[in-house]
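The complex is shown incomplete by one protein chain, all other protein chains being positioned as in the whole.
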Amino acid sequence: MSDVKKVVLAYSGGLDTSVIVKWLQETYDCEVVTFTADIGQGEEVEPARAKAQALGVKEIYIEDLREEFVRDYVYPMFRANTVYEGEYLLGTSIARPLIARRLIEIANQTGADAISHGATGKGNDQVRFELGAYALKPGVKVIAPWREWDLNSREKLMAYCEQHQIPVDFSTKKKKSPYSMDANLLHISYEGGNLEDPWAEAEEDMWRWSVSPEAAPEQPTYVELTYEKGDIVAIDGQTMKPHEVLEKLNKLGGDNGIGRLDIVENRYVGMKSRGCYETPGGTIMLRAHRAIESLTLDREEAHLKDELMPKYAEVIYNGYWWSPERRMLQAAIDETQKSVNGVVRMKLYKGSATVVGRKSEQSLFDESIATFEDDAGAYDQKDAEGFIKLNALRLRIAAGKGRKQD
Amino acid sequence: MSDVKKVVLAYSGGLDTSVIVKWLQETYDCEVVTFTADIGQGEEVEPARAKAQALGVKEIYIEDLREEFVRDYVYPMFRANTVYEGEYLLGTSIARPLIARRLIEIANQTGADAISHGATGKGNDQVRFELGAYALKPGVKVIAPWREWDLNSREKLMAYCEQHQIPVDFSTKKKKSPYSMDANLLHISYEGGNLEDPWAEAEEDMWRWSVSPEAAPEQPTYVELTYEKGDIVAIDGQTMKPHEVLEKLNKLGGDNGIGRLDIVENRYVGMKSRGCYETPGGTIMLRAHRAIESLTLDREEAHLKDELMPKYAEVIYNGYWWSPERRMLQAAIDETQKSVNGVVRMKLYKGSATVVGRKSEQSLFDESIATFEDDAGAYDQKDAEGFIKLNALRLRIAAGKGRKQD
Amino acid sequence: MSDVKKVVLAYSGGLDTSVIVKWLQETYDCEVVTFTADIGQGEEVEPARAKAQALGVKEIYIEDLREEFVRDYVYPMFRANTVYEGEYLLGTSIARPLIARRLIEIANQTGADAISHGATGKGNDQVRFELGAYALKPGVKVIAPWREWDLNSREKLMAYCEQHQIPVDFSTKKKKSPYSMDANLLHISYEGGNLEDPWAEAEEDMWRWSVSPEAAPEQPTYVELTYEKGDIVAIDGQTMKPHEVLEKLNKLGGDNGIGRLDIVENRYVGMKSRGCYETPGGTIMLRAHRAIESLTLDREEAHLKDELMPKYAEVIYNGYWWSPERRMLQAAIDETQKSVNGVVRMKLYKGSATVVGRKSEQSLFDESIATFEDDAGAYDQKDAEGFIKLNALRLRIAAGKGRKQD
Partner (left out) sequence: MSDVKKVVLAYSGGLDTSVIVKWLQETYDCEVVTFTADIGQGEEVEPARAKAQALGVKEIYIEDLREEFVRDYVYPMFRANTVYEGEYLLGTSIARPLIARRLIEIANQTGADAISHGATGKGNDQVRFELGAYALKPGVKVIAPWREWDLNSREKLMAYCEQHQIPVDFSTKKKKSPYSMDANLLHISYEGGNLEDPWAEAEEDMWRWSVSPEAAPEQPTYVELTYEKGDIVAIDGQTMKPHEVLEKLNKLGGDNGIGRLDIVENRYVGMKSRGCYETPGGTIMLRAHRAIESLTLDREEAHLKDELMPKYAEVIYNGYWWSPERRMLQAAIDETQKSVNGVVRMKLYKGSATVVGRKSEQSLFDESIATFEDDAGAYDQKDAEGFIKLNALRLRIAAGKGRKQD
């Protein structure tokens, strides 16, 4: 273990990763560089500086990555209407490639030969961090303390803190929760505790980002979202940066009880797990994006996108953002978004985000053809007969030859 | 046009299809057989008998197909979590193959050489009726009056009625609506009127099957759905037939403002159209089915189902229920449903149907592995390292050879 | 029919399209512009000028499109390893979008309001011409004489010629063949005649571009193909333009009995048809391209390409080259070809084109890892255990819960 000289750690400033700092210093006799990012998790990142310094860290990186996170990761993902297993909006998954990239960039800047993270050996996040790291710096050494050490209970961690004089007031409100949580601008997630029984309903006081639908306002809120090339660029006519859009939609969604999700999902490491998520802004964005696409995308490209989406979601969920297959899918997706411009009007009310209108200068909806009224010859109904006849031909031939059809 | 001797007409008893009866008799000098089915559209079918008799029809078929409709069409479709273009639950599409099959069976019984329907030349329903008919009876003659005649306005239809002494009180409340509507046990649809502007919000008094979320009860309703092989067999522990299940869920959903949908969709005939739908029971079923599958399906079969679903939805939407590709897909889907047994608990509240619990004796969720607590060796976290290393190998080799990764 | 003023006709100079010139002039009382292209069909195009002039045509377009054809259509298609129904290399399909585009461009230049072609109403080519035309000029009028006139036999055509003084020596050797043929730089096709019985073996004297394997040289020919970004840029080290590459490979392949194909295919219009094809160069290109990709593509992008290919082939076969879905697929395909550089060595011998070597500076093949010899620690075999264990986890959980596995 003596071959590691310097390691960059994804450092939250919390108890677990503080223990990891010390454990890395001791176990690998190496220098530790900490990296703490604001990706919208809703906690101050600056306090991590003093904590890291107190642990003897000399190189401390603290960064605000919110804009980059939404612009370069969340937005591209939403262009595909991405949903994992029909429900999950990939809030945790999509933050990992950004962290992995910064870890590696900092390793390159500081001359570190290793990276480390605080993800456990049972979850998806270890995979996402490490696949990203290996893809970007193939010779990097990865240290995953939770897979190596024996501090596998809160008691042992506490004992380790005491023994190494790590201040236990590190322990934040979040850590006292019975749930394992993760948050960024796109969502907050909950696992563990009584959620380990999939039949048990999540307790109301678990949720942090949204009011319950019952507690939401009695009056609906309407909002208009302006799209350019598949991305939201303005809310109610006001131009915003990507992360401002998401912050605003999180507020609107959370206030109206929107975006709670309770699912059992299949992890890449092979087990099922039960998780609850709040994704207020993302839930609104998903429906709105489909609505603007419904006006502006050609049918066949829309259908092809739908066929590719589950694969794209799987690629991201499993941690392959930095991969040729993701780039290949992204190229196909982005090709379709050039004309995805316009405005979607949504109604937010007690847990529901409903599309009530959509318009676009690139609209392919043609009232003169679709109308039930006189279309002045725009569409010749007689064409339908030939269309049906030839589409039926293979079925008729088969039936005519006695092939069973039901 | 003299070569048609007898034609079976899908007859609603309404004005349009009554005109068609007369028009067929006159234009083709042929006998007309009427077929009227109760598929849960919410209108009496028996009155169609007297109306048909008044038009001189001798062979009149009136049938209650509700159970068959849900059991053999709706249920198999829901096994695939079928959604067209991310939103539409295919309420109209799934009723057409049943009607087509009965038209053809009645044609065979009565010795008819043709079938006819009241669908227009711009829509999908003509395609669905006719593809089904040709697949089941390849030599059948299809007469689609709306593509043939010149009665293409309400005024001309009325004049035709007067001229041919067709009682105009045929015109029902439904027909006076500004919307073109279609209903069956799965849904009711609205098109036309002010919906032809996709930016215009649907008017509240358009909706017929559900209260608005605002008007729904202040208290949530909880319901438990029992699944066997992917199909709901009981509600709150009470065993029911398929159509009783759907009727009950429609009531529960409608009372709680659930299942309204407002979309722009791509028709098979090549145009976009705007439609609104109420699918109260189906909306509940879709989420519940995903929930029971989340416990009982293997990850890879679940993902494969998700990849195949858009194709399956397209096949049904386009009218190819009676086709080899639908049977092929159904075989794959049904193969996965053998262990999809258990109970899902849903919360219904002001427009939202939310899963709050799920349990199954066939559950693949393994608390002893998934737990954040001590798993007693059920899962060896060290396995994750090799798992990640080999999954990363191709990426590392590429990066090591200088291949661009971002 | 009086509303057509000028029509651009895809004119081969043969009997059929010469009749069409006259028929268009007479039937539509309009001016005819002829367009004749050399796309490598192996016949002189210049004689079409005099023939058109003799028919009174004033605007005559004769063009050599060979380079454009291969560079912009054949090459992009081969990047996807495109094969329709497992066998057909799409030789006819891929030429149609180019013809359609030029027809429309000439229509725009000459102020024509219509285009016309000599394809029959049973085939795919009418679809391909017309979909392309409509996509590029939505208001264009398309005239398909074979669907309109009653000259549906050789006798009637001859009578028409005599009546209208069209010289019958138009009839070329090709036309006397019992087969319907089509040729361009990529292939020559044969349909009809005794091929209409799928059990009957094609007669040896039908084939025109290749010697029989039996008649091919006793010594194999070796050839080296150099790739840049997925396209062949040199043969045996000699740089060539795309169409020169294909001409050279056609020669090499034809001389060695390579590229004959005899299939039953499914037409877009709904029927099966039996066709024979000679695609000497294309057959070599397909195998060689897969070989250079085998070294230079990542596994997952390669597999994703394979999954998308049948759809891409169908899009081209059905005539949707000028469509959003083709562009979307092309974007994904082209994204993968950036590193598809290197050299493939092929052995050509009596009907077989076999890959015997491949090399690339972008190769992802890593001898140090793949070796059966000592790999000096490049690959840790112990990683495989964790890899397998976690990949097996879902299967083990299912089996442990009694789920049937065979």
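For clarity, chains are labelled A, B and C in written order, and residue numbers in each chain start from 1.
Following the convention adopted for this analysis, a residue touches a chain if its C-beta (ideal position, glycine included) is under 8 Å from a C-beta of that chain, and two chains touch if they have at least 3 such contacts.
Just so we're clear, the structure is a prediction, and the values are computed from it rather than from any experiment.
Within the whole complex, the absent chain has one touching residue among C:D29, C:D64, C:E162 or C:E196, and that is C:E196.
Only one of B:V74, B:V211 or B:L390 touches the chain withheld from this view, namely B:L390.
When the omitted chain is restored, the residue from B:T120, B:S294 or B:T336 that touches it is B:T336. Only one residue from A:E87, A:E300, A:D334 or A:D375 touches the chain missing from this view: A:E300. Within the complete assembly, residues 266, 269-271, 297-298, 300-301, 304-305, 311, 320, 323-325, 327-329, 331-332, 334-336, 390-394, 397 of subunit B touch the chain that is not shown. Hidden from this view is one chain, which touches subunit A at 298-300, 339, 362-364, 366, 369, 379-380, 382-387, 389-391, 393-395, 397-398, 400-401, 403.
Listed by residue number, the positions of subunit C touching the unshown chain are 81, 85-87, 101, 120-122, 126-127, 130-131, 134-139, 142, 144, 146-147, 152-153, 180, 191-192, 196-202, 213-214, 218, 220, 260, 262-266, 269-274, 290-291, 294-295, 299, 302-303, 306-307, 310-311, 314, 322-324, 345, 347, 349-352, 354-359, 363-367, 369-372, 374, 379, 381-385, 387-388, 391-392, 395-400, 405-406.
Please note the rule applied: only the chains that are shown with their structure count from here on.
Annotation: 31 Å between the Cα-based centres of subunit A and subunit B. Within subunit C, residues 298, 300, 390-391, 393-394, 397 each touch two or more of the remaining chains.
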